[in-house]
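Left out: one protein chain. Kept in place: all the others.
Going in written order, the chains are labelled A, B and C, and every chain counts its residues from 1.
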Amino acid sequence: MAVQKLPLAKALNESLRKALETDPKVLIMGEDVGKLGGVFRITDGLQKDFGEDRVIDTPLAESGIVGSAIGLALRGYRPVVEIQFDGFVFPAYDQIVTQLAKMHARALGKIKLPVVIRIPYGGGIGAVEHHSESPEALFAHVAGLKVVSPSTASDAYWMLQQAIQSDDPVIFFEPKRRYWDKGEVDTEAIPGPLHKARVTQAGTDVTLAAYGPMVKVCVEAAAAAAEEGKSVEVVDLRSMSPIDFDTIQTSVEKTGRLVVVHEAPVFYGSGAEIAARITERCFYHLEAPVLRVGGFHAPYPPARLEEEYLPGLDRVLDAVDRSLAY
Amino acid sequence: MAVQKLPLAKALNESLRKALETDPKVLIMGEDVGKLGGVFRITDGLQKDFGEDRVIDTPLAESGIVGSAIGLALRGYRPVVEIQFDGFVFPAYDQIVTQLAKMHARALGKIKLPVVIRIPYGGGIGAVEHHSESPEALFAHVAGLKVVSPSTASDAYWMLQQAIQSDDPVIFFEPKRRYWDKGEVDTEAIPGPLHKARVTQAGTDVTLAAYGPMVKVCVEAAAAAAEEGKSVEVVDLRSMSPIDFDTIQTSVEKTGRLVVVHEAPVFYGSGAEIAARITERCFYHLEAPVLRVGGFHAPYPPARLEEEYLPGLDRVLDAVDRSLAY
Amino acid sequence: MTVESTAARKPRRSSKRVSAAKKPQNPEPQLVQLLTPEGERVQHPDYDIDLSAEELRGLYRDMVLTRRFDAEATALQRQGELGLWASLLGQEAAQIGSGRALRDDDYVFPTYREHGVAWCRGVDPTNLLGMFRGVNHGGWDPTTNNFHLYTIVIGSQTLHATGYAMGVAKDGADSAVIAYFGDGASSQGDVAESFTFSAVYNAPVVFFCQNNQWAISEPTERQTRVPLYQRAQGYGFPGIRVDGNDVLACLAVTRSALERARRGEGPTLVEAFTYRMGAHTTSDDPTRYRHDEDRAAWEAKDPIQRLRTYLENEGHADAEFFTVLDEESDVLAKRVREAVRAMPDPDDMAMFDHVYADGHALVDEERAQFAAYQASFAEEGN
Partner (left out) sequence: MTVESTAARKPRRSSKRVSAAKKPQNPEPQLVQLLTPEGERVQHPDYDIDLSAEELRGLYRDMVLTRRFDAEATALQRQGELGLWASLLGQEAAQIGSGRALRDDDYVFPTYREHGVAWCRGVDPTNLLGMFRGVNHGGWDPTTNNFHLYTIVIGSQTLHATGYAMGVAKDGADSAVIAYFGDGASSQGDVAESFTFSAVYNAPVVFFCQNNQWAISEPTERQTRVPLYQRAQGYGFPGIRVDGNDVLACLAVTRSALERARRGEGPTLVEAFTYRMGAHTTSDDPTRYRHDEDRAAWEAKDPIQRLRTYLENEGHADAEFFTVLDEESDVLAKRVREAVRAMPDPDDMAMFDHVYADGHALVDEERAQFAAYQASFAEEGN
């Protein structure tokens, strides 16, 4: 049966399975991805079925994981790397930024780097330090990388397929607190382009733009706003590099108002890029400045504070109201 | 004599010398900072005068340099770390982001991390790959770090003093192509606050905001524009985290137009943050969207292309014209 | 330079106040052992130790109370009072042995599992629980007990320890520094760099690797194909493997390494060979990746039981001692339980505190905005 209702985590698992089945060059690498199936079980059962040669438990060294994945890619493999948590990608940052991102250009296109780096990201799961961060802007700023994040099970399935098929390095941010959210996945669908945004919810008064874990919050905010008679359009960006500005622009030309929502700190975050560019594109359409709702300029707080830290329904609605008040 | 005309590089050298003299806890660490005096000679003569115990040639390992500097800071020292070139800071990125930036907060303020990381940055010197990058946004996004960049010899001298005196980690970006530019340094002046922007040049039609190496270009652009009868105000931001939005706002409330200029890629760069926030603050004052002039979304190109890549006089003037055309 | 030659330089204390070792019977010559799993005292040519009955009881008490505290924390996690717990079960000897080798002026850089070392440093155990409850990222002042905050990013703290030790040497102090890390951590580049830096600067640091044979689900073979203590030699300093379930050997070997550091002879790597008896953390499910038999085999090597046997056999502790200790354990457990339950949630505004020491305009602005936003609900009567 092609259409199944799956938790987002399971959709990723199925997507990896499909990739391993389809292309013998696809490899899974990471810490605990083998017997354990990863701390979030995204690779559950894959080593059992595809062997240790294709689903590889690595030494505990993220630079080594990404650096050796680059070498494997140069040899013709397509490694899909798992970083255990957002906060642990930084030991690999040098390899990602100076090597993975730049090697294709360095070689004037003669070699390709089809490496996917999967990173469970974001907060809301009550974890300890370094387990709840949203570092996407730190990758999106870097030319040579593509950065995406699904918000639904179906997107998780298909976007991961597309990321693996891409000949470019893709940083694939997985909204970890949505891993258990179920959604319909049609494994025989023909997916749209990887980097295209989607209007999740049509509206006329304000546009909410979000990606990954915050899409759900925005959809809920739209519903709540609707009760108060406000018509909110929600755009699921899906890709943070490139950003599908056309879709946002079309929406903003209609609504005249934009609020960008993400968990990452607002300061130098993706909301800044979107605000700057959309303001340039829609200068005469905007009735209010683009507002941003996101994390504060502070380390991700201890779990007992994360509810306050994370942009929730109320903070989104507050921004909608502020936007409408202009 | 308190007032001297010094190249920016020499001002930094004098500043380090003063810090070593004043505070026995100040240490200089980095690759080749000893006998060689650093590849740019910023630490010239310091090891000779202060000994190997205070001016420390380190093993070739940036994570080790920053990580051990953190340990030294915990022991009560004030390490001033030199990263040889912008593109070589990434092996240290993990220590900077997950440890240096967060340790003070992690300890609920019980420990302090007075570490300065000096990074010669930016292009224009005809160098090979990794020697011309502008990664400031990748640090400014991270809470716990302060990020500054001087544009003149005087600021180089004083801002480095202040960075060393600060109890917070400071990423100190040095505009390497301005190292040889001379300026007056008054070593007995009373400097203004480290994170305050300065209006370098008053004007009424458009505001140009820049920092580090691009300030000079903006001043030249203002002069060129003046010949065409356009009055351009130039704001030297000096600090990328925090950003002195008040000074920019005051300027923009006057001019109604803002162009932000930096070498770093525009996409997710500091111009985005400034555009977003100033648009929010000055929504009813802006006659044109905030425009950004900066690097393209591409790896820093080979030297023979850098003149095209770098925002020069013409591109800044073009943006001024485009802004005025609204 | 081999470990043996170095250790041999150490002046040997010949007077044995407590029973001397019976007969050498070390199954693995590379492994320093002073107390067998059966509770028998054995000798080692390079390491010996000379403890009073009181000191021995002290080590036993430390291990028992640490284990009890650890068990209580695991229980508190199950009860929902903690979000997570990383148990040290099985590693008590490695931690108490090394922890008790330290002087007050020495400085400790732990991972996230060194509850036994924290105990030795005098850190109130309840303070360790704050981060696992989610009320802070580290609930003690590292400078009070010279015990740094727990470091979660694997291996990072080995460089902090190295830098700190460089500072100790600069100060001309004869303190030493100890950095804890795991077998998994040994693969991190930072750990290798800390070996390089400490060797090059001859820093007074002891690298104490608790090889509990697992890094979450990965056995040590995923990190190395030779014993980890051998890693040090290629960096130019001694490495030594000690029975990590033998508190006496851990104490002796760590003490010797610390003395070496104090003498200005630089770093030492100690590999404490032990076993993680529990799950990696309370979130982990070890049944997915390892067999019960292994665990059973290691139960026979329990660090507490072997010292108890020895204490009893030698008459160094009477029944009352054990009874009193049981009571003391109960008191500790109760105190911890109550303290955790009483631990208040932090104030909402706390997240803006201590981001910077000298302040930051944006933090001030966001704090004010958030306060106003929060207040708006209060006004609305929300």
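Simple rule for what comes next: contacts are C-beta pairs under 8 Å (C-beta built on N, C-alpha and C of every residue); 3 or more make two chains touch, one makes a residue touch a chain.
Because the structure is a prediction, the values reported are computed rather than measured.
Novice: Which residue from B:L46, B:A61, B:V170 or B:L286 sits in contact with the chain not drawn here?
Specialist: Residue touching the absent chain, from the options given: B:A61.
Novice: Among A:G37, A:G67 or A:G295, which one touches the chain that has been omitted from the display?
Specialist: Answer from the full complex: A:G67 touches the omitted chain.
Novice: Name every residue on chain C in touch with the hidden partner chain.
Specialist: So the residues of chain C touching the unseen chain are 186-193, 196, 199-200, 202, 221-226, 230-236, 239.
Novice: Spell out the interface residues on chain B facing the chain that's missing from view.
Specialist: 31-32, 34-37, 39, 57-61, 63-64, 87-88, 90-91, 126-130, 267, 296-299, 301-305, 308-309, 314-315, 318
Novice: May I ask you to list the residues on chain A that touch the chain which is not drawn?
Specialist: So the residues of chain A touching the missing chain come out as 53, 58-59, 61, 63-64, 66-77, 94-95, 98-99, 102-113, 143-144, 146, 166-168, 195, 241-245.
The rule we apply is simple: only the chains that are shown with their structure count from here on.
Novice: Please work out the Cα centroid separation of chain A and chain B, and write it as a whole number of Å.
Specialist: The answer is 31 Å.
Novice: Which chain C residues touch at least two other chains?
Specialist: 136-137, 153, 189-190, 355, 360, 362-363
Novice: Using the touch definition from the top, which residues of chain A touch two or more other chains?
Specialist: 87, 90-91, 129-130, 267, 296-299
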